[in-house]
Structure formats: structure tokens, C-alpha cells
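Take this structure first; my questions come after.
The complex appears here without one of its protein chains, the remainder shown in place.
Labels run A, B, C, D and E following the written order; every chain starts at residue 1.
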Amino acid sequence: MEEVITTKKKKVGLLGYAFKPMWISLRTMIRTSLAGGKPNTLLYPEEKLDLPDDFRGELGLVMDRCVGCESCARVCPNKCLDMMEDDIGGGLTKWMPALDLAQCMFCGLCVEACPSTALHMTNRYETATLDRNDKIFKPHEWALKPEDAPDQHPFPYPELYEINCTGCGACDRACPHDVIDMVSIPGTAKKRPNGTFGPEKKIPVFDYELCVSCALCVDACPFDALDMLPRSTTASDPVVQIQLQPQVQITKQEVSV
Amino acid sequence: MGPQHPFTHGLWTLKVKVDGETIVDAEPIIGYLHRGFEKLCENRNFPQIIPICDRLCYVASMSWDHVYVSAVENTFGIEVPKRAEYIRVIALEVQRIASHLIWLASFMTDLGNLTAFLYAMREREMFIDLLQALCGARMTYNYPRIGGVSQDMPRNFPHQCTKTVDFFEKRLKEYEYLIEESEVFRIRTQGVGYLRASDALNLGVTGPALRGSGVPVDLRKTDPYSAYPELDFEVAVEKDCDVYARYRVRMNEMKESCNIIRQALKNIPAGPVLGKAPRHFPRGEGYARTEDPRGEAFFYIQADGTDRPYRVKIRSPIFVTVSAAPAILRGYKVADVPSIMGSLDMCLGESDR
Amino acid sequence: MSVDLIGFTIVAAATLVLALMVVMSREIVHSALYFAGVLIGIAILFFIMNAVYVGIIQILIYVGAVVVLILFGIMLTRRNILLG
Amino acid sequence: MTCAWASRTGDTLINYLYYIPNTIATAILSLLHINLPQLNYLLTWVIASVMLIIVIMVNVIIFIYVERKELGRFMDRRGPFVVGPAGFFQNFADAFKFLIKEMILPENADALGFNSTLVIIVASSLMIMTVVPQAPDFFYTNPDLGLLLAFAIFAIEPFAVVIAGWASNNKYSLLGGFRSTAQMMSYEVPMLITIISVVILAGSFNFSTIVNFQSSHVWFVIPLILGFIVFLIAIVAEIERIPFDTPDAEAELVHGWMTEYAGIKFALFQLTSYVRTFAGAAIMVLIFLGGWTGPFLPPIVWFYIKVYAVFTLFVWLRASLPRVRIDQVLNIGWRSLLPLSLFNIVIAALLRISGVFH
Amino acid sequence: MSSAAYLPVLIFAVISVLFVLVSFFVSALLRPTKREPLKETTYECGEVPIGDTRIQFHFQYYMFALIFVIADVLTVFLALWAFNFSAGFTPVNILMFVFTGLLVAVVLYALKKEEIIWI
Partner (left out) sequence: MIPVTYVLGFSALLFVIGVFGVLYRRNAIMVLLSIELMLNAANINFVAFSNTATGPNPAAVTAAAANGQVFALISIAVAAAEIAVGLAILLVLWKSRDTIELNEVATLRW
């Protein structure tokens, strides 16, 4: 048996033996029962916690806003979102995410990734069911009314950090909707020693009317020249010519929400 | 004392060899909660790992998020806005108080005082409310992002936070009355679970257990990170090396955390909270180490140029501290096991990974 | 036969049976258990014979202390105290 | 020295706990046309026993309810509140749940030891209340040596606990049994010595005499405050409540010697612990706090008021203090309480000799 | 000392034993019984029971029982003395005081000396 080392004990005062703790508990009792106070218990089924607005509860989908960009399905760590065709009423179908809530870990990454604020985390947190299949939703089953979701903030659109762009055209190839055209900038062609002009520098130009904010171009860009930034859709001129604003240097202050 | 024993907070086994009631040898067995975390990380890209880091330690999620995020930032040299650093510090300290409170609760339950358990849980609720206001979730925060934090704090958060901290300091005095002013608590903790400073250093024990042995090692001071160098605080150190010293260290740390929160709220600069995070990560490797509520947390990342880490290594403080358990336990009574192991603040999520 | 005598006979017979079981039982802890029964029976006999104080002391000392002492002795001097 | 609390103590009242059963028994026998005094006696006491068991059970249920509610308030929470008015029927629901739980005999367990000890423990605990009178007009039996007999019955449990722990074939049970017995034994001695000091003052082992003596002099808590404290600590240890619940410290030994008991057996053990609490509180009230004496109200009401006050004290202790380690428990018992109780005897004897009490 | 007052206690003992048995019986009517070998294993915190349960207890426990027996016998005589207490400094009282004092001394000495063997 190893020798047990004991340090010298500090005794509490005379009152300390049991009286101070007893005094504290007595005070609590008086506070909670006699002096008009109430215990700290939350009577759960009747009362509920008041939750903040951005509480991360069950997911909800606003079907009207969904553009089928698959951003959520791509960002989900648990692969609980899956895209499928579902009808939105009136015989129309739409490409929308289906949810397996049983796999969801309520991280909220999909909500942040959603460009059109179609995804929203509700305040519902009582998610228990008896059957696991009850928590696998088709798109219209976890749909949310638009008025329950918070206001739609401006869609983010790809913006160019011109400094980083090399004109490789990867974004153009990645874009599913023909938003991006690679445009040559006149006068940027370098003069070769033999007198001919090389190819002019190209930069992407976005047709924002076609864009669904899927951010595939941003993912595709090898040089981090693109970023998704919120932008008003009601701009008078839908096609923004980047080259007309060569000084677009997005600073971090503008990024902040 | 197996996985389903009332005093094991989490799933682990402590095989105890006794002679009468005296412990001759002890062997902690962990791994019941192994989820292959490090392998899991290799299949997810960098932002997707953050919510999994929440699950490393379910009572100190924020600090594990933070250590991961700062590891990524160190690896790729990402700049974090000042305001985000301050918000992170506030969140970390609130998390530290919450974690210490849940430690206090479980520790006092081990010692048989259910009242302190409920009181501590009651106060923890306030801090969880704070974190909930900050990020919208009560346990799995997923708050820090690579290059900042996910959202700025709500408008009334500083007010709420100050109010809570002021109230909590009052309650902390009440705890001291309730817990340590009783002779029973003293005789249960003083002179029990002696851990020499040299032993602690050799075994690699960190955190409150080390500081309880009189070694003033606190990464917030010795290897400052985030906004800590700009804040003024003291490291809680006790020289008694026993359970009581560890208890005192944690209580003092809670007080210091309150100070830090107040200072940070006062000094917080304006500005953005989320810097530009790259979508493409170059090759590289890096690490971060921070002062978890339980000790020194360490996160190592090796990136191979894709959007996922090639290798992730975690050093969990509890994994090391548990290994030190036999050295602490030997020679004491079976009845001391809860108080000694309770004073180490077990959290199996991070040690089993 | 008076009621006293009937009671005495019943208790005495039970006590004797228990005493026999003490001696014959293979399991030594069972012996101790039966021994406690014998002691309580004898205490009841003391009560019947108007020796109340002795009866109470019999319970207090024998059942409360001596049986426990014997049980501790049994537990302490066994290789395998749980499995017989 | 006459005491202000002296009122309504008399032995001339009818004992309801005998009178009602006797009436019922006589009525039954006269209906059956049997004229046998022995049978009448037996039937009377059987009915009285059942009545006493019912009284004890009702009290135990109220005890559990009071404890839950008070503990809740001490801990800043509500107690049970769903079942019945203010959660009063929660205990019944729990009891019924225990009743329909499956019972398990663990492998290699000793069936005889496992079950017979249960009977011994429960029956002996219930028996304590037979010799403890609750009021001059409400007692089961009030023998001359009632106080001593109560403690003799108190002393039956330890050996059964060891056997129960041994029979469960479980390490926790065995350790718990040993601890429980060691603790009960350690605290029985100071307790007995303390009651001897009371007996020196009152001159009798009879509860009624002690109470009457107190009502005509002074409550013994005043001259024997030391003994009262010793007795309080000892009784808390004897009935194994926090801070002295080391035998079933759930953090160390899962539930002590009760670990392997399931279903109704476990319920009976829990009930037993409350019966012992009731008995301990009642004895404390009777020998230190003036028993059933008190102004204006009937004696039995006073008795129960005092019993519940003492029980609240127990709950209060439980809410405030952590658990003491087993060796410290035993150290307190032997090193502090035993000398204190012996000192208390000297005080009592000197008080009696000097003629303050006579 | 008449034993008449004690007979009801015996009757009550029988009744209380019956009470336990009746509650067993009621429970046996109500509860399910499904025997499984796994269910009947000894509770060892969810692990398979290890070791051959060869626990031999330490000698210390015996000391408690030993001292308890001595103290218990002591209380018997103290109780007798208390029961027939007569006021005044009679030889009995003086003797008893001396006895108690000696006892305290002996107990304290023993406890001091045997400090090591307490569990």
C-alpha cells in the first residue's frame, strides 16, 4: 500500500459545521415557498422556454422561395438533405430538398448556405416520435408558410475580386444556367515581341436574371476570385458590367451582416 | 465500477482492486463512447467539421469549436476580425463557467448533496440562455466559423450578459456558503486525492488539476491566443494538491471568468465579425492549443490541398487526466473514488472521441 | 393446558427445530441465520417466563451484537464468501 | 419546577387503538355466538395490528410526500405535481409501479438469505412502532420497558443486512451490507447511552412516564441538549439518511445492500427506511421534545406536529449536507459521540443527584 | 414485571410477517415473469462479472463488532443502574462514575492506539 499523503486540514469556524449550509437551504426554502416566491422549475408541458428568434429548431422549407440550387444538400455534414422532384401544387413539380430529420444535427449550416432564404429553422424542438420513418420528409411535408419564415433578405450573387481573377473560365464551365459569359477586356492584350497581340484578358460577366445563386461558380474558382454577396435584385440594370466598375474592392466592412 | 455506475458521468469503467476498503490499484477503461471522430473529420470538408466538434465534449462544445477553428486559422493564416475574437472570448468564458457549473453539480452529487446539484444546474441554465441568445442552440452551438463567428451578438446581449454575471457572482458566494463552509465537505475533500506537482507534470495532467497542484500553467497566460493578451486576469492556483484545491481552483476560475467577460464587454471593438474565408485550402499543416475548461486542448490539422483535412489529431485533456487516475487513487478508500474522480471533471466525449 | 403452555410449546418446538437446523445446515451463514432465530425464540421464552429485562437484553446483545460478530467472523475467515 | 407546556396528559383516557378493535372483535364474536375470551383477545390484537400497520403506512406515505415536496422547495424546485392534487398520489403511483415490476433472483444468490432477511428487516422495522405510544389515548401497547424494547428491536436489523448483502452475490451488496452494519452498530452505542441518561432523569423506561415527567418538569432537550444533539446525529446515522447514508451511497456502491433487490422487495425496503425514520422521529419527540404535551390541541395532533417538525429537520439536513465517508462516519461515532454521550450521562446523573430533578 | 403487555408485540410480529408475504403474493399476481439468463446475472455495472468473487475482507471490520459487543454489554449494566437510580452520592453512583470514567479513558486510549486499523 502506498503511503497516503495528507495535507493539513483547515477547519471551518464554529458556525461552519452545518449551520451555514443549512441557513442557505433554509433561505432558499423561504424564498421559494413562503415569501411569495416560486420555485425555479419550469412546468414543462404547460410553460415553455421563451426562445430567441434565431433558435435552431426543426428545419422548415419555404417552397415558393426554393430555387433548387442544391447548396443545402452540398453543405450538409450528415447528408440528411436529398434533392427530389416534388409537386408544388397545380400540377407543377419542382426540384427541392427532402429532409431526413432523424439524421439532422441542427447545425444550421444549410440555412446559412441557402441563397434564397428558403430554409428556415423554426422554434419547434419537440421532435420525438415513436417511428423513425415519421421524421423522413418529402419536400412538401416539411414545407413552411412564407409568413412563418423571416423576411427574405437579398439574394447573394457572385461577385468578382478582380485582382485574383486569371480569366481561366472555370466558373463559366461550372455554371449550370448560362449565367456567366467570359468577356474579353479590350486593350488588355499583351503585345508580343513579334508585334502580334496575344489573347485579351477575360473576366466573367454575370447575367443576374438567370442566376439562381447556387454558388457553384464560387466553388469552382481555383483562385478564390469569386464570392457570394447579397445584392438587390431590383437593380435597374440587371446586367452589371464589372469592367465598368474596376475599383470594386469589397472590404470586410461590407461583408458584415 | 462499470459503465453503468451512478457515479460515472459518461461511459467508462474503473476497475478497482481493493484491500478491505483501501484501493490497491485502479485501472480506468475508456472507449465505450468511441465514435471515430478523427476518421469522421477526414470525410468532411473544413466548415462541415465545426458542428461535429460540438459533439466532442457535450458540456464544453464552444471551446472545442474554437480550438478547431483556430487550428484551421493557424494552418492557413486566416485573419480574424477583432470583434470576432472578443465575441469568441466572451463565448468561451461563458462556456467555461457553464462547464465548471456542471462539474460542480456532478461533483456535489457524487458527494451526496443534491441541493448543490440543482443550484448549479439552475445557474447553468442562465449561461446556457446566454449562449442560446448568441447562437441559437443550447448545447451544440456551432458558433465559430473559419475566420470569425457566424453572427454578431444580439443587441441586448451585453446588457443581459452583465446582468447574468453580476447575479452569478452573488450566487457564487451562496455556493461557497453552502458547500465549502460545511465541515462535512471539508473532511471529504481536504487531504484526499493528493497529486504531487511533479507527478502531475510527468503524467501530463493539465488544467485545473495541474493548477490545483500549484503549477501556474494556463495557456491563456503562458501561450495567449485570441483576445486574451489584451485582457487582464489572474490564473487561479492552489498549492494544496488535493481535491479541495481543485475545487477552489475551479471556483476562482469562475470568478475570473466573470471578470474577463466584463472586461471583454467593455473593450469590445466595433467591426465585422466574419472575415473572408477561403473556399479552397492550400496544402499545409498546423495546430492550435487552447485552455479548455478541463485542461489543454490541442488540435492538429494536416491539409493536402483538397477541401478536407488529410489528418486530424486531437489531444484531449481528459484522456490524459484519466490516465493519471491510478496514481491519484492508490492508497485511498473506495469511498474516496467519487470525490477524487469527480474532482478531475470527467468528460468522456472528448477522451474517447 | 393453558394458553401460556400452548405458546411455550409452540415456541420451544420451533426453537428446537431451528437449533437442529443450526447444527445440521451445510451453509454456515444459514447456520447464523437460524441461530438468530433460536435466540429470538429463547427471548420470547424469557418473556413468557416473566423475565422481560433478560429477554430484551437477549435480543439486544445476542441478536444485535453476537450474531453480527459471528457473521463477521464467518465472512473474514472464508476463502470464497459469496459462493458457499 | 413546573412546565408551561403541561396540559392534557393523563392515563385515564380511552386507548382508541385498543378500544375500537375490541369493539369490533366483540361484535364479530357475538354475531358468531362465540364466547371465548382468548379468541376475543387474539382477534382484538389482530385488528389492532392491522390498524397500526395502516396508521404506519399512511404516515409513511405522507412522509415520502412531505419529503419530496420539502426537498423540492429546499432545492428551488417543485416536488411532484402531476398525479393527484399537488402530486399527492405520486407515491401511490410509484408503489403500484413497484408492485407490477418483475422480481429477479440473481444467479448464484442464496434464496433463503435473500428472502428471509427481507421479512426480518421489514417486520422488525414495523414492530418498533408497536411499543412507541403516539398519544395517551392512542397507543398499541405501552410496556414498562418500552424504550429499551424499541431499541432492542432497532438492533435486530444489522445482522439481517449483512446476510442480505452476502446473499445477493454482489460485491456492492456485500460492501454495503458490511458498511451498513458497522455504521448501525457504531451509532447504537451512543444512542443507547443517551437514552440511559434520559432514563436516569425520568426514572423509567416507560414512554408515558417519561412524557409525563417532562410535562411536569421540563422538556429534556433543555437539560440534556448535548444528549439531544448526540441522539439526533445517531438517529440520522441509524436510519441511514444523508449525510450518513454511506451504506447505499449511490456514487460508490450502487445502492448498497439493496442493489439486487427489485420490484416489490425494493419498495418494501424503501418503505422500511421510512418506517424507521418515523420511529426514530417519534422516539426523539417522546424522549426529548415532550411527546404529546402541548396546549389547546389534542395530544395526538401535538405528537404528529412534533414528529413532522423533526422529520423536516431530517429533510433539512439532507438538503444541506453532503455525504460523509464511511470511515469518517465510524470515527465520528466512536471518537466524538461515544465520549459525548458518556459525558451526557454524567451530566444527567449530576442533575439528578443535585436534586434538580426528582 | 409482567409480560402481559408484551404479547401484543408478538401478535404484531406475526401480522407484519403476514403483511410482507401478502404484498409478495399481490405482486406475484400482478407482475410478469420472464426468466432470462442475462437478466439474472449479477449487477456489475453492465460488465460481465469479473473475478471469482474471492473477496476476503479486511480484519478491520471485526474490530467494530468487537468494540460494539463490549459497549453493548456496558449499556446493559448502565441501563440497570439508571433504572434503579437513587439520588445522592451513594457508593453505587460513585462506583458507576468511576466505572464510566475508566471506560472513557480506555475507549479513548484504544481508539488512539488503533488509529491505523480503521478502514
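As a working rule, a residue touches a chain if its C-beta (ideal position, glycine included) is under 8 Å from a C-beta of that chain, and two chains touch if they have at least 3 such contacts.
Quick caveat, the model's predicted, so the values are computed rather than measured.
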Key: Chains in view that touch the one left out, judged over the entire complex   = C, E
Request  = For chain C, enumerate the residues touching the unshown chain of the complex.
outcome  = 2, 4-5, 8-9, 12, 15-16, 19-20, 22-23, 28, 31-32, 35, 38-39, 42, 45-46, 48-51, 53-54, 57-58, 61-62, 65-66, 69-70, 72-74, 76-77
Inquiry  = Which parts of chain E face the unshown chain closely enough to count as touching?
reply    = 59, 62, 65-66, 69-70, 72-73, 76-77, 80
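FYI, only the chains that are shown with their structure count from here on.
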Inquiry  = In terms of touching chains, how many steps apart are chain A and chain D, taking the shortest path?
reply    = 1
Message = Let me check something: if the centre of a chain is the mean of its CA atoms, which chain is farthest from chain A?
response = C
Central chain (by mean CA position) = B
Note = Most heavily contacting pair of chains is D-E
Inquiry  = If you average the CA coordinates per chain, which chain's centre is most distant from that of chain B?
reply    = C
Message = So the centre of each chain is just the mean of its C-alpha atoms; given that, what is the distance between chain A and chain E in Å?
response = 67
Ask   = Taking each chain's centre as its mean C-alpha position, how far apart are chain B and chain C in Å?
value = 58
Remark   = Distance between the CA centroids of chain B and chain E (whole Å) is 46
Query = Which chain A residues reach two or more other chains?
reply = 18, 21, 24-25, 28, 40
Note = Residue numbers in chain C touching two or more further chains are 52-53, 57, 60, 64-65, 68, 72, 75, 81-83
Message = Quick check: in the complex, which residue numbers of chain D touch chain E?
response = 42, 45-46, 48-50, 52-53, 99-108, 118-119, 122-123, 126-127, 130-131, 140-145, 148-149, 168-172, 174, 178, 182, 185-186, 188-189, 192-193, 196-197, 199-200, 203-205, 254, 259-260, 263-264, 268, 326-327, 330-331, 334-335, 338-339, 342-343, 345-346, 349, 352-353, 355, 358
Task = Mind listing the chain D positions that touch chain C in their complex?
result = 38, 108, 110, 112-113, 116-117, 120, 143-145, 148-149, 151-153, 155-156, 158-160, 162-163, 166-167, 169, 174, 178, 181, 185, 188
In the complex with chain C, residue positions of chain E that touch it = 1-3, 6-7, 10, 52-57, 59, 61-62, 65-66, 68-69, 72-73, 75-76, 80
